[in-house]
Every structure is written in structure tokens, then in C-alpha cells.
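Here's a structure for you.
Of the protein chains in this complex, all but one are displayed in their positions.
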Amino acid sequence: MMPQWTPYLVGLPLLGFLLSGLLGLLWPRYRRWEIGIGVLAVSVVALAFLLALGLFVGLPQEELPLRVVLYQWIASGDFAAPIAFRLDTLSLWMTLIVTGVGALIHLYSIGYMRGDAGYWRYFAYLNLFIAAMLLLVLADNLLLLFLGWEGVGLCSYLLIGHWYADREKAFAARKAFVVNRIGDFAFLIGLLWLFREVGSLDLGVVLDRAGAIESTALGAIGMLLFLGATGKSAQIPLYVWLPDAMAGPTPVSALIHAATMVTAGVYLLARLSPLYVLSPGVLGLIALIGALTALLAATMALVQTDIKKVLAYSTISQLGLMFLGAGVGAFSAAIFHVFTHAFSKALLFLGAGSVIHALEGEQDIRRMGGLSRHMPLTYCTFLLGALALAGLPPLAGFFSKDMMLTAALGSGHEVLWFLGLVSSLLTTLYMGRLLVLVFHGAPRAPAVSRAHEAPAVMRLPLVGLAVGAVAAGWIGWPDLLGHGAWNWIGRWLSDSTADLEHGLSLGLEALSIALSVTVAVGGLWMAFRLWGRAGLEADHMLQRRLGGLYALWQSGYRVEAIYERLFVRPLLQGSAAPLRWSERYIAGGLIGLASRSAFFIGSGIRRLQTGLLSLYALVMLIGALGLLAWFLWRSL
Amino acid sequence: MQVVLFGICALLAIVGAVGVITARNPVYSALFLVLNFFSLAGLYLSLEAQFLAVTQVIVYAGAIVVLFLFVIMLLNLRPEDLPRFRLDRTGPLVVLLSLGLLLGVGMGIWSLLGASFPQDPQAQAVGTVESLGRALFGRYLVGFEVVAVLLLVAMIGSVMLAKRRFQ
Partner (left out) sequence: MWLDTLALMPVLLLVVAGLLIIVLDSLDNDSPVLPWVALLGLLGALVLELNRLGGGGRFLFEGLLRVGGFSAYVNAVLLLGGIATVIFCRAYLPRIWHAHGEVYALVLFALVGMMVMAASYDLVLTFLGLETMSVALYVLTGLAREDVRANEAAMKYFLLGAFATGFVLYGLAFLYGTTGTTRLDLLPTRIPNTPLFWVGVGLLLVGFLFKIAAVPFHMWAPDAYQGAPTPIAGFMATASKAAAMSALLLLLGHGLGLVRPQWADVLAVVAALSMIVGNGAALMQGEVKRLLAYSGIAHVGYALVGIASASASGYAGALFYLLAYASAALGAFGVAALWEQRPDRQLPAEDLSGLGRRHPLLGALWVLFLLSLVGFPPLAGFMAKYAVFAAAVQAGKIWLVLIGVITSMISAYYYLRLCVLIWRPVEAHPLPSSGQLASGVLLLTSALLLWLGLWPSGVLELVGRFFEDSGLVLR
């Protein structure tokens, strides 16, 4: 396969977006032709996947990285930013994840969105989402990467707000967008600073010259870019948008949580890993933030009652683990976890979507239960996804999580390793709780008895993803087995990421693995015992036992309220005050402003509010005086 | 001699300007304007700009103020329609700021007292009709033409706003 085909990876979904969008805009009849829209959208992504697969198989690893220049985007003075793509092991791997999982989610959407008024819009945006994510992943230039970065943010806004007529959903979309913009802002500043230091934003140049950057500047740039990553990847302090983002259609949640968007932050860290390994302080902070996020989000997941919110907090927690992995220098392990997590989380979300679909929109797990009898396939696949996510060997999640945890231990971050282990335990607990409360026990709502399996077009992706959730981990066996010979993924990715080597003795590694296996098995056993016996009563019991802590978890550590008080309200008030001041005169002019005089125009005498005018002139006068004072001060 | 002439003209110009905005009767305002224009013409004369001084008197003090007076009389305003000049709430602030502006400009001028100013060689004989004509129809021909457009715009605009009938 020729590398010249690379631009089509982005081009195909983009073409799908343009076709769906334009046809839908201009031709009302097309909007109702659901089959056509769906097939078009799925096929462009599937084609992109096949193309990526072709590149993956056809390009020998030794030939990578390759640079494919499409054309010169910006060339002004000494600054040039070409539209160029970078094919290396990392970007190719991410492309496979995005297109592969993305295509399955597209397929699922055909069934899920049936009858929706915005069918064409939905698929157009979905394609654009994939295109933007691929642009982000494949960009050879950080500015181009930023283009994809922003594009992903926009698409998530559009898709989360798909049912924009609902005020709450529109608000969730806007929240996601605004929080992301905060991260983007830090990201952009970081980029500009990097440009100032290096003189180019080409990845090759940046990574080459990373060593030449002065260390404080490097640290600051690293911090800024990391802050951008926390926005996209929903880490502390910018995670608040992700739980609300489930306002969108469920397949969109699957897409955001599994294949696109949130993985962008992890990808960025891995992409710039040669830069990050030079500033250990920043890395340490990343690891700390990751571990804390993993722990806190896992506790919050434990007390949610909305099926999608459990999964949303679970994603935040898992992303925290990835950041922990990246922070201790195991970048390839973090990407590996992106890979395995993509399967299990997409599977879980699509499974949840089937459940919601079957229960006609019900999302509260307290009104579910006993669904396994009515939806056997969904149950089986959901079970596999949950177990994989919980890290039960030999399912996929185990391998990647283990790789990150051993790296944390090996790099000497024992405390963080322990935090990671605790959040793994919590993961098994909340996954077990979810599984039991949704599928086991007696039905707690009449709708359950009417539940039925989803159509084939929705079942097929479930099966496909379930296979991945089971087997995806087998490409990266721990060093303990085969001494790294069976760790194919590590070798593949290490061409592109600058992993920190850590000499962990086999004994310690065995201990770590044994502990995580114990935790997985023990946690699941505990969860099944607790919720399996008592059902919802177990929640109440926990609430009684834990008291204030439980309430704290339920309120999400009151972070939202604190943000509201610290940022949102002051901002609104701050911008309102000067406005009120200036507008008061306009409104006041109607009621009767104190300072006014009359003007005469033509023969008819008409009163004009000139009090306002003197105010305007006054402001101008102040400005003029300011200018004069400045220039006098400078010249005297 | 020149200093005395300048002093008188400048003082009259200021008195005239203040009178224009403080006089309650618009006719008095217009007459104060005439006073102001005349003293400006005096200042031009002291700068050896004879042509400018004459034009100032003929065009501004003559034609334009006469037009003003016509308009004022046509409007036939009664005294109770007339606004009284008074400082409103922002008045003191405006006065203060204006004084500040004056101070700023004054400081600029003060720092240059006694300094020599660069002379534009073209400006030596700018006051005469001949040099003015050469400048206007030579280098500044474009400017001259632009002024023509400017006046045309003013004319079209006022005619359109005044004459057009509307719903």
C-alpha cells in the first residue's frame, strides 16, 4: 500500500460529511432516506479502516515514520505550516482504533437512531467527528493537530447537543464546549510558546530540538499542553464536562468515550513523549493527577444511579490510569490501554444503548434488573465488556492495566501504584454493581418484561466489540511471561514513544500482577455478593455505613458547586456589571435620565436623549486624556 | 506690536467661542460666532496669511453666518422652546477633564517655549494667492478634487434627507 493514500484517511470521512451535509441541506427528500444516509456514513469510515489496515500491513515497520505532504498551508516569512501527515507506529495504531471502533459505532447508530428527525445531520456530524479525530492523530504539524483538536471539540458540541430542543441537553453541550475551550486555550498558548522556542511546529523538528529548549520554558510548555490534554481527556480539574456529555445519543457517548475525543489527551502525551521525558517534574504531576482522577472518579462511579453516568465516571477513572501510565513514562502502555479500553467501553456503551432502547428511554438502574432473561446477547457481551474493564485475566483490560501498574511500581511511585490498585478495586466494585443491578435479580419496573433484543444491525457491532474486549490484550503479555518477547505492542509503539526504562525485578512484577489479579477476582466476588444478595438495599446499606463520605461521592466532591461559585458566577457578574452600567443609561434614557437636554430638528421638535451623548463624549475625553498622558509621560 | 495684536485677537476669539455655547438666544450665539471668526481672521493676518484672512471674513463671517441667521429666524423659536445652558451631573467632571486636556497640551507647548521650529520651505509664502493656487492645482490637485466630492456628498445628503418624502 502506498503511503500517498494517507490523506484519504481523513478525506473519506470528510467526503462523507460533505455529501450527507450538502444533500441533507439542499434536498429535503434525502433527509428521510435513512438507508442511504446510513450506508454512506458507514461505508466511508469502513473504507478508511480498510485503508488504514492496508497501510498497517503493507508498510514495513522499518520504513516508518513517513511524512506525506499534501500542500503548503501557511507560508509567511520564516514560518511554514504544511498540510502534512505523519505515518508512524503510533499514528497508524491510533488510526486503526479510531476507524475500527468508529465504524462499528456507525453501524450500530443506523439502528439506534432510526426515526430520528435529525438522522442526516447526525451521520454528517459523526463522519466529521471521525475526520477531525483522524486529522488530530495523523497531523505532522502541531498547528494542524490543533485544527483536528478544535474540530473534535466542535463535533462533540454538535453531537452532544443533537437533541438541542431540550434545554438541558443544549446546556450540557455548551458546557462541554466551554470547558474544552479552557483546555484549548492553554494548549494554544503552549503551542505559541513552543513555536517561540523552537521556531517551528513540525513534529519532526519539535521532537528533535526538544533537548535544546531551556528547562523552565520546557516545563511551562509541558504544563500548558498537559492542561489542554486534561480538557480533552476529562482529567482533574477539567473533567466536569464528561458526565454531562451523556446527554447526547448513546452511540455518540460510545464514540466520545472510546475511540475519539477523550483519547486525544493521552495521544498528545504519547506524541510529545520525547519532550515530556525531559521534564520529570511535569511527568510527576501528570502521574499524580492521573492517579487522583482515577481514584476520585471511581468512587463517584460507585454511587451513580444512571447507567450512562456510571460508565462516564468509569471512563474518567480509566483515563486517569492512562495518565498515570504516561506520567511514569510508560507511554506505550497508556496507548495500549487506550486500545483495550476502546473495545470494552464502546461495548459497554452500546450495550447500555441497547438496554435504554429496549426500555424505551429508561436510564435509571434502580428501575431495571433481571434483563438477562430478555436480552441474552446484550447480557453476554455486556458481561464480557464489564469483566474486561474490571481487569479480569485473560480479558483485554487486564494486560494493559497491569503494564501501567508495574511501570508505576518500577519507576518508584509506590504511592501512586497503590492508588491505582485501589481504583482498580473500585472499578471491579462498580462494574459488578452495574452488571448485577441491570441484568440480575428481579425486575424492578414493568417495562423490563416488555424488553426485547435490538435489531441485528445493532447486535452485530456488539459481537464484534466483544471479540475485541476478550482478545485485544493478547498482543502485550507482561515481561514475566516470555521476557518481553510476547509484548508485541510495546515493541511496535516504542518506535514512536520515548518510554522510560525501569528495572523492575521479576519478583516485584510477579507480586504486582498477583495483587491485581487478586484485586480483580476479589472485587468482583465482593460486588456480586453484596449487590447480588441485597440488590438496591446494598446501596442503602453502603450509604448508612459510609455516611458523609457517601454523600460526598454523590455530590461529586462538590466540585461543580465550587466551580460555579469560583468561576461561573464571578464571570457572569463581572461581565454583567460594566454592561449594566452602560446599558442603564440607555434604558434609563427611556424612563427619564437626570442629565438631558433637548435638540431641535427640522420644524417638528423632537426630543433626543443627548444626556447619553454627553456621556459618550465624556468617555472619549477620558480616552484622549489617557493617550495624551501616556505620550507626555513617555517623551518627558 | 505683534504680541499685543495676538493677545487681543486671542482673547476675543475665546470670548466669542464661550459666548456661542452659553448664549441662550441663538441669534446671539450666531453673532458671537461672527466675533470669533473675525478674531481668527485677525490671527491669520498676524501670520501673514492675507488671503486666508480675507476668505475667512467673506466666507465664514459673511456667507455662512448669514445662512445660520436665516435658518434661525425661519425656525421662529419662542423663548420657552430654548434650552438653558447648564452643567448637568457630569458637568464638573467634563470641566475637569477639559482642563486636564488643556494642561496636557499646555505642557507640550510650554516645553517648547523659546525653541526654534522647523520651517517648511514651501510654507514661506503660503499666504499669497499665487502660492496657494500653485499648491492647490499642483501637488494638492487630488486633495482639491476630494474636497469637491466632499462638498457634493454634503449637498446630496442634505437634499436627500430634507426633500425626500417618506411614509
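Here are some notes:
All chains are identified by letter, namely A and B, in their written order; residue positions are counted from 1 within each chain.
To be clear about the criterion, contacts are C-beta pairs under 8 Å (C-beta built on N, C-alpha and C of every residue); 3 or more make two chains touch, one makes a residue touch a chain.
What you see is a predicted model; the values in this text were computed from it and never measured.
If you put the hidden chain back, the residue from A:19, A:170, A:377 or A:534 that touches it is A:170. Across the entire complex, the residue among A:39, A:53, A:189 or A:471 in touch with the chain not shown is A:189.
Residues touching the missing chain, restricted to chain A, are 21, 24-26, 71-77, 79, 143, 146-147, 150-151, 154, 157, 161, 164-165, 170, 174, 177-178, 181-182, 184-185, 188-189, 192-193, 195-196, 575-576, 578-579, 582-583, 599, 601, 606, 608-610, 612-613, 615-617, 619-620, 622-624, 626-628, 630-632, 634-636 (touch as defined at the top).
Those residues of chain B that touch the chain absent from the view are 104-105, 107-109, 111-112, 115, 117-120, 123, 138-143, 146-147, 149-150, 152-154, 156-161, 164, 166-167.
Simple rule for what comes next: only the chains that are shown with their structure count from here on.
If you average the CA atoms of chain A and of chain B, the two centres end up 67 Å from each other. Across the complex, chain B meets chain A through its residues 75, 77, 81, 83, 88-90, 93-94, 97-98, 100-101, 104-105, 107-108, 111, 162. Residue ranges on chain A touching chain B, taken from their complex, read 594-598, 600, 602-603, 605, 611, 614-615, 617-618, 621-622, 624-625, 628-629, 632, 636.
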